[in-house]
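Here's the structure, in structure tokens; my notes come after.
Right after this comes chain A.
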Amino acid sequence: ETKDEKTLTIAVSQEVDSLSPFLAVRRLTTALGRLSYDFLTNYDPKTGKTIPALAESWTTSPDGLTWTYKIRDTKWTDGTPITAEDARWTFDTMMKDEAAATANGNFVENFESVSAPDPRTLEVKLKAPQATMLALDVPILPKHKWEKAGDFAKFNNDKEFPIVGSGPWVISAYEVNQSITLTPNKDFWRGAPKFDKLVFRYIDDSDAQVEALKAGEVDFVSGLTPAQAKALDSAKDITVNKAKGKRFQAITLNPGARLQDGTTFGDGNKALQDPVVREALVRTIDREAIYKTAYGGFGEANGGYIPSRYKDYHWQPEGDAVIGFDTAKAGQMLDAAGYAKGSDGIRAKGGLKLSFRFNVHADNPQYIQAAEMMREWAKEAGIELKVEPVSEVGALLDAGTYDILTTGWSVNPDPDYILGINRCSGLPAKAGGPYLSDAYYCNPEYDKLYAAQLAELDPPKRAEIVKQMQEKLYEDNIFVVWGYADQLEAFRSDVIASMTPQPDPGGNYDSQDGYWSWWSAKPVGDEDKAAADSGGTSSGLVLGGGAVVLAALAAGFVLLRRRGGSAADDRE
Partner candidate 1 sequence: MAKFWGDYRQNRAGLFGLAVLAVFVLSALLVPWIVGEDALSVTRPAGEPLQPPSGEFWLGTDRSGRSVLDLILWGSRVSLTVGFAATLISIAVGSLIGILAGHFHGWLSGLLLRVTDWFLVMPTLVLAVALAAVLGRSLSTIVIAIGVTSWPTTARLVRAQTLAVEARPYIERARALGGGHWHVMTRHVLPNVMPIVLAQTTLMVAGAILTESTVAFLGLGDPTVPSWGSTIQAARDTGAVSSGLWWYILPPGIAIALVALAFTLCGRAIEGVLNPRLRNR
Partner candidate 2 sequence: MTDTRAPLISARDLRVTFPGRRGGASARAVDGVNLDVAEGEIVALVGESGCGKTTLARTLLGLQRPTGGTVSYRGQPLGYGSKALKAYRREAQLILQDPSGSLNPRHTVYDAVAEGLRIHGEVADERDRVADALSRAGMRPPERFFLRYPHELSGGQRQRVVIAGALVLDPTLIVADEPVASLDASVRGEILALMLRLREELGLAALVVTHDLGLAWNIADRVAVMYLGRIIETGPVEKILTAPEHPYTQALLSVLPEGGQPVVLSGEPPDPSRVPGGCRFHVRCQSLASGVAEAAGVADLCRTKDLPVLDGRGTQAACHLAQARQLATSGEGGHVQHQG
């Protein structure tokens, strides 16, 4: 490492599942795919619109079944030219080889055929029209390298470095469970990255990540807790980025799990099938309080399904439509509906007790904190929530053996997918899954609206329909959104001068749909780089902890020295 080499180090807590884009499904490794392989298209960080990438341009047939991409004339990092054949091979392999379809197979499920009539032209024929043809999140791989890979199920692409790719960065070293080092692709057609090195450094513990940031061992940390964000805000040379979240946090209430044919299954508490109970329950949730306490104020309480970050589609209840926090009213509603409080303070009607299992993702502290709060509010209204943290909700969901689940989804700029999962046709066809969503929501009116928005080509009008759909979801109180937590990140401002967020401005740097942040990151010039000292560690903890540790150690050392002195006496 030469002195003036500029390294950008990102702390990551996920381990590498595979460096083969065919297999990689984790956030970290898909991000690595985006950095090291170009995709056909990309998103403009400012507008969110699709822009050309490896595909310079594209056309589609009137029936939408044939897509033709013009492939950019550029080179793999080993100097071999990139051709349409590479793209064809990539898609074709995913269609033919089940292992190669592991990560992104869903994109090609609908492909009829792929061909490369000439080195610059890629042609895809579809079985049915497909909305994602301009959002194919598929790294195009160099055929000449990958042909020889053998069994794709076993090939992890982690033996030979640097890995031949086409993105702005080249994966040039990988130490299992420790770090991944990338070097710039000097010939990247959009321009080479500014840093000389990009290192993803594995630090599992969130506190350790922040400490490493403070110590200057890493330059960027994401997934901050609210407390960390607040503490770092005042730290020297560190900039905290609070991006509006693209995820919503929610709970789903089991309305009676069922298959598409209406067969019910599972053991969800039947009381939740009563809309009154559901509404009453929702009225016991103080969303504002959740975001104020559990999210430390970094987030927005909001019942709308699509986060406010997406202004066009975002909807939120207003006026009388708001099912707001009011435990008294919840109680009255339940009283009116005949749910009377028992001796234990829990309401029941005809043997149906308002006592619900509340399965919370154990690895999400905010969910747990919110769940604890919800339990107390619900209790005031005579509803019992039994908070049961679980490591994985999938099995409970598939079996329908839950009452209330926490959930959260990342929402793409285009809401189609996230809306689609809640259709009746999304319900599992057979017992045991698969089930895309996690609410067993099924409302024919909602389905109708979904179809309408799909057919509507005028964006404002489509947005209107999307908002109506959200209203439906909101009223039904099955998929109950709390709001949107901010995405909290921090970076060393004495290392990184600037980076492009997504959306720009106000967006996030980490887990972007593209490579903008790390590609665009500009190092701080030597002249304006302050003496690198890591200030900002809280003196309280240092003093407190230090006192404890040092006291113990000092005692030990003093003793050792003492003993040195007394060893001379020759006792019997």
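Simple rule for what comes next: a contact is a pair of C-beta atoms (placed from the backbone, for glycine too) under 8 Å apart; a residue touches a chain by one contact, two chains touch by 3 or more; residues count from 1.
Criterion applied: all candidates are chains of the complex that A comes from, given by their letters.
The shown structure was predicted, so the numbers you read here are calculated from the model rather than taken from an experiment.
Peer 1: Contact as defined above, complex as supplied: which of the candidates 1 or 2 touches chain A?
Peer 2: Here, the candidate touching chain A is 1.
Peer 1: Taking the touch rule as given, give the residues of chain A at its contact with candidate 1 in the complex, in rising order.
Peer 2: That would be residues 205-211, 214, 224-228, 230-231, 286, 289, 293-294, 296, 362-363, 365, 368-369, 371-373, 375-377, 387-391, 537-541, 543-545, 548 of chain A.
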